[in-house]
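See structure below.
What you see is the complex with one protein chain gone and the rest in place.
Each chain carries a letter (A, B and C) given by its place in the written order, and its residues are counted from 1.
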Amino acid sequence: MTFPPNLLAGYGRYLEKGFVRYRQTHEHLAIYGQQPEVMVISCCDSRVTPEGVFNVGPGELFVVRNVANLVPPFEATDGQHGTSAAIEYAVTALHVKHIVVLGHAKCGGICAFRETVNRDTLDGNFIGRWIKLLEPAAIAMACMPVDRIDDPQLAMEYAGVRQSLKNLLTFPFVRDAVEAGNLDLHGAWFDIGSGELRTMDPDTLRFAQAGTETQQPLPVVAAE
Amino acid sequence: MTFPPNLLAGYGRYLEKGFVRYRQTHEHLAIYGQQPEVMVISCCDSRVTPEGVFNVGPGELFVVRNVANLVPPFEATDGQHGTSAAIEYAVTALHVKHIVVLGHAKCGGICAFRETVNRDTLDGNFIGRWIKLLEPAAIAMACMPVDRIDDPQLAMEYAGVRQSLKNLLTFPFVRDAVEAGNLDLHGAWFDIGSGELRTMDPDTLRFAQAGTETQQPLPVVAAE
Amino acid sequence: MTFPPNLLAGYGRYLEKGFVRYRQTHEHLAIYGQQPEVMVISCCDSRVTPEGVFNVGPGELFVVRNVANLVPPFEATDGQHGTSAAIEYAVTALHVKHIVVLGHAKCGGICAFRETVNRDTLDGNFIGRWIKLLEPAAIAMACMPVDRIDDPQLAMEYAGVRQSLKNLLTFPFVRDAVEAGNLDLHGAWFDIGSGELRTMDPDTLRFAQAGTETQQPLPVVAAE
Partner (left out) sequence: MTFPPNLLAGYGRYLEKGFVRYRQTHEHLAIYGQQPEVMVISCCDSRVTPEGVFNVGPGELFVVRNVANLVPPFEATDGQHGTSAAIEYAVTALHVKHIVVLGHAKCGGICAFRETVNRDTLDGNFIGRWIKLLEPAAIAMACMPVDRIDDPQLAMEYAGVRQSLKNLLTFPFVRDAVEAGNLDLHGAWFDIGSGELRTMDPDTLRFAQAGTETQQPLPVVAAE
């Protein structure tokens, strides 16, 4: 079989329009390197494309995508942590000014995590182990609910974003940058069906339609 | 401080154009879920957006993005492997038909790996440990060179894609799907400056301008 | 069965000629001990005899011979490292002035290492583990090639010698002696078929017919 024809066809369209539109930007980026001001931690979900939702051009977003847009807590172990490596690179090498954790509706990872509550069959595999990162989020949600949401799926999607923001602050270099005022952490959530974007209020930790809430930087205390 | 204004502005543009264009698709995807046929493993680099390069709409690409678009080898350890979890989800839950490992020029991760040769200072951190995944690629390149390329950076970018394709076949569920003819693995490389896309010939493992080479599915033996 | 007759016969010839020629030297060495100025780290290969290639008499070369003439990096572990012990003894007890790492053509160890790239079957055994010491050499060759050599076998033979010289400098007592100007490190390579000896230029790290290149001591920075 050949390379997916629809991708090659799409690439043809890209070359004619997309690339041409940004040709000079691309040439400049190739020579001088990237200097994105924003890192986005998003989901692998095919229905959520950060560059699309934020309508940005090449060079603007440094993007990590993993199942359920999760940030693991800082670990000194020898394992290979792809997401942690990307965060370290963005903060210590690229010096991004913002990190946005972008959650979304109908998240399959969140759904899978919720289903594990009644069975441990996922424990042994990669997905099962990965989404265990959501356990503290579920515990926090159960013990200290931020808001009353009848839909446990949506509530967990929000809680997952909050937990990832908390975990970000467990990285010494992230906390240092935040305390120095050089880095802001933000939470957001995208509704696949309606296209609505909700951002998290750093004070109340609640989510509201983008632009409608007063925006404050995420307090460092949120990590405690 | 507020949520990055340029992102909110970009989101405004997206709502007016991008989303409207795909409104029905989004509503359908929200209700029936995603069914992408292609998974792309790409880099976090802000200059390479898979959905952009392949000009696809919502629901078409399941995208993992990590530093240097790496696939770790299958591991039964207890660690939390985000990329492995995403691959498992794409293959066993979404049943994608294609996995494309998309490398690119000027990769900072490859560059960092090459620099570690003369100093071990990166070993202790996340980036250093993560890009150690490239070691087998470098060893293979040195011992059994596929082609003669004078630019070690480009050569390593290619070798990295080949290694990730090799590592993909170390996952039992990937190998099974490939052997059953339900999954194809592809290698590709994007040139930031010129916009050129090169795809890998599964037989020769060499890269050539997209569409110019005979396309065959990656032979399973490539993993041996 | 008896002690190999050909060895006993050879010993007879040795007594009549070889030993007689150096009788006084032997008597002196037996009484006052050895004081070799040169240590040679060579391969077990039956086709390469350091004392033969350098045509030296008894007491001149302190010789370690292992598969692929490898020097492991300094390790503080409790294991029993024969080669490291020999190096320590040569430098700290015998105070040799030169250490020569002597590689050679058609090295079976290098060949075995190259073949492991496509199969991991050697990993479990002694040879497989031992030649893993060549991995950093292959990585360095791939990332920062010193020269362009189309023959990967020869290129790896050179890279192996360079890596061993690099590893020598990871031993504190070696580095100290080198920095104090009391010890020089040299690389060399012997061609079994033609008898050609090539020595490594400490500045360019390239190999050339013995005596044809400008000779400088190996810069300590080579270890960084």
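Just so we're on the same page, a contact is a pair of C-beta atoms (placed from the backbone, for glycine too) under 8 Å apart; a residue touches a chain by one contact, two chains touch by 3 or more.
Predicted model only: the values in this text are computed from it and were never measured.
Seen in the complete assembly, the chain not on display touches C. In the full complex, chain C touches the hidden chain at residues 1-4, 6-8, 10-11, 13-15, 17-19, 23, 26-27, 29-31, 33-34, 36-39, 44-49, 51-56, 58-67, 70, 72, 77-90, 93, 98, 100, 105-106, 108-109, 112, 125-127, 129-133, 184, 186, 188, 191-195, 197, 199, 210-211, 215-217.
Please note the rule applied: only the chains that are shown with their structure count from here on.
If you draw each protein chain as a dot and join the dots that touch, you get a simple line with two loose ends.
Chain centres here are Cα averages; for chain A and chain B they lie 18 Å apart. Distance between chain centres (mean CA atoms), chain B to chain C: 42 Å. Mean C-alpha position of chain A lies 52 Å from that of chain C.
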